[in-house]
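Submitted below is the structure of interest, expressed as structure tokens.
For this depiction, one protein chain was excluded, whereas all remaining protein chains were kept in their positions.
By letter and in written order, the chains are A, B, C, D and E; residue numbering begins at 1 in each of them.
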């Protein structure tokens, strides 16, 4: 499926929704139907979300459109994320809902432009975006963190991702998860989360440790040491409780017993 | 005590507060004294909270007033919730504060209108409300969930309630609680919380499991299996640590030892 | 270093930032460069954050400026907090970022004015501020709580601090921490956190118990009993896992093993 | 034609317009289709026009709805005015345009509620409305003036109507017209404009003089003396230039020669 | 009467009005009662009137307060104007109404700060203010014009005052008056209006001509030549029609015959 058809599908669903629920028509018109591409609609929504009187939405919109125009990978990552979200989230049956309504999806796209700004010398603007994402969408992601594609942030309330984190492709993170540092010294001090990992709600992972490929971290776990690939850990502090043979980020299987 | 006297008491307290603290007078006037009934005041407040430029508050207000006018049970449930909140919350001495200021109470009432919309075919409007409740009040409650009356959501930050959850009457939930699913398949996959249950802060309850009547779930617990009625569970993963003889949702007793 | 030089340093960094990133210039101008003192800039920012159409920002600004003018300790505590935040947070290299962008720092300063209002008879105004701090910055701090100086609230999402809490000077609290009560009776029912304590992310501390001087509470712990001074506790429920010889609030060392 | 059918016709035209021009749909929805009666729609529009942050639109809306509910003559006068406007204005083919877009019509309806407030002891609120009508719609009508029904204020920019003016039924006034006083003494000092009069653009009429029934005042005239009924006056100062046999307010015939 | 007592009288009347008409209380609180001096209240109101999202009201407020603090003559001129307005306007019985509601008075005070900005090198800011005064209050006064004290602009809609105009003290101008230039060349090209002059509504005065002391210009006149002191002119073009023995700006006598 090409990028065009993703946007075409969103557009079609938006038209149907606006027709079926007239009370939503003006909102959907502004958020989707007034735009010509996925990138343009996304830029507009992020700008609306993060603007305020002293940093007007249309100034942000212009900035985001320019980033997207010159760096297609920023918004194509957003396409990969929305496909991942729909595939993994049992409550999600279309691409329209994540784009319009999912806090985690929107926070992640906000991070993606903040990250571009941070790595291109606009650090204060990036910090502004981080603070707005954190205040309005309740997910605090440092713009210096490096996050791959096809990532799902489910619900996202309370998520914290630290400055030197690395999150690879195809990872799923849930609400209340912390990927934090330890100590007051700078340098590389946050977790590295490898491909395919699932981190369940409320897990706290602290320090420059590695969560190996396709590992699973159980809900409410506290992880202070490396987690081997293809294992499941759980508990406070977390210990290995089993294998993790599939890719848990894709199955979204939070159970601990059957691995 | 009849419905009229609840509103009369709120109105009287609002008048006294506006008089005592003139800085709050305009706010209290708009939120309470300008209205003729509990339902009208509640509709106005929810509309103010969840409106935005593309979905104006007065359009929402009209919608909410119509729902309340034709379905008294939606707002009488809100009356039961406010009575429950006052009775259980040691920091709450009147009905005015929950109505004006308590995030959990307001999020729950937002859910109630979203649920009505969801079950009457206005799913996109319901999802809009869910997203606004989640972004502005930090509680993510799926509009398809079924929630009884006399329910207290204390503080509510980080609360997640999934699509197929059932929460019966007289339940108390605290901040950072997740009632989540497991797996990417649809269908009935979220917890069923029975009458009188207390779920303490940070507990993560995952899967289509039952938390039996008057059970208590300790803070920070991770629950992946059924919890029998009248028992207390705690730990990661949670195990039975004692009985729960009273109705813990009413006593709000979070201790684990003395049960 | 005197108070003047803190403001002078903030002002200098703000000028440099506005020059380096023109997109931020209007924001920085309004938030910092338009003001003549730290207290004035802080009052303006809090008023902007917590104002809304029915409680206008400039009315709040006037109130906050008056409180600061007559009670210097309210804003000098904010100076101590910002110094603490810079000293302890490895991702923070100046005083400008906490002032403009750090949710926890801003929530704490909001609490400080709300606390003054609460203790001087303006309880409804104080509750209004508590509700706005909780909704917009995701940290729910009761205005009656007593909090010392040099306190860091890192990230702050999901933080809950109850009505009868005491937090002494030089304490560091992380996201998702609850300092909660137990039971529905009023009276003194919340934790007392002594000097130098570090409470890691997700810890739930319930009841009128004492967390002794320089103690450390591990991430995700559930604490229902007193914690002796200079000890580290962890687990659900929390047990002593080691000593805590330094002042962990200052070192920000979340590890459990090496104590 | 009954009052119901006026509203029914407006509603039908609004539906058609919203369908034909989707860009206007949200505006028309809010201004017309969200309402159940002419009076309700009118109250909402006036409130939207004259509200501002310190005098919120919904407070005004509530006030206007109450005035209309208890004093039907206030809004039925507005029905007579809208019928008059459509009958007389060659550029007006429906009732929808005056209601939504005609500054003069809207200013007159604003005056009608201000007049009710003035005569019922709410003089400051009435002056507030006068000032907003003058600033936003450019027509300065003192709320104490007495104005009949079936009145057309065409374009209305620059219109001034003084405190002791009387304007009877079926009168047409154009832009830049002044009905002013002379001297700094109070008392009855402004013009009395009788039934059927047409006052053309730019005419200045000063002092407690009478413009007799069905008289016509030519454009740019300056009138300082009584004008007999059924005559046409013109010039600076105005002199009688002919008869005025028809009712010029209805024919809207501004020519001077053919009378 | 000293400056203090003017403010004291305004404050007292504002308190009474807020008490008598609760619907206006929040507005009056913000516009008058929240302030400590006439200058401060005036600055706030002008800033509120002329602010917009890209030029925030509080930035303007700060600018205006600084101008007033360093140049008392700017706001004491405003005191002289408000006294003049009350003395001359038969519909005005207090100082509160001009301050809050009179478009002409407010436009003149806006001009006074714009003039200060223009003459101190802030020409673009001055032009911004001119444009806002013109758009929002319908009076177009070039900031380079020189205007004395004790001036009344009654109603003010349509007033135009050109770049090289001079208006001396104790002058009264009415709506629709133009003090304009002629020709496309720059230089001194606008009217000079001397002490005590009354210019009635709709008069057009064009070119670098002099309207002599205590002269009166009749309504709707077109003046293209000097007007001698103590004479009354009227007509198109204007001719001398009589003497003007008193000071017409003070008597506000618009009649032409009795002079």
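Quick note on the criterion: contacts are C-beta pairs under 8 Å (C-beta built on N, C-alpha and C of every residue); 3 or more make two chains touch, one makes a residue touch a chain.
Bear in mind the structure is a predicted one, so any value in this text is a computation, not a measurement.
Counting contacts over the entire complex, the absent chain touches A, B, C, D, E. Within the complete assembly, D:158 is the residue of D:78, D:110, D:143 or D:158 that touches the hidden chain.
Within the full complex, the residue among A:22, A:56 or A:183 touching the omitted chain is A:56. Residue-wise, the contact with the chain that is not shown comes from E:202, picked out of E:78, E:202 or E:248. Not every partner is drawn; the one left out touches chain C at residues 22, 25-26, 29. Taking the complete complex into account, residues 53-54, 56 of chain B touch the chain not shown. Interface residues of chain A with the unshown chain, by the touch rule above, are 29-30, 34, 44, 56-59, 61-62.
Criterion: only the chains that are shown with their structure count from here on.
Chains that count as touching both chain A and chain B, per the definition above, are C, D, E.
Any chain touching chain A that also touches chain E appears here: B, C, D. The minimum number of touch steps linking chain A to chain C comes to 1. The rotation relating chain B to chain C, fitted on Cα atoms, amounts to 120°, rounded to the nearest 5. Once the centre of each chain is set as its mean CA position, chain A and chain D turn out to be 56 Å apart. Within chain E, contacts with two or more other chains are made by residues 26, 29-30, 56. Taken together, the touching pairs cover every possible pairing of the chains.
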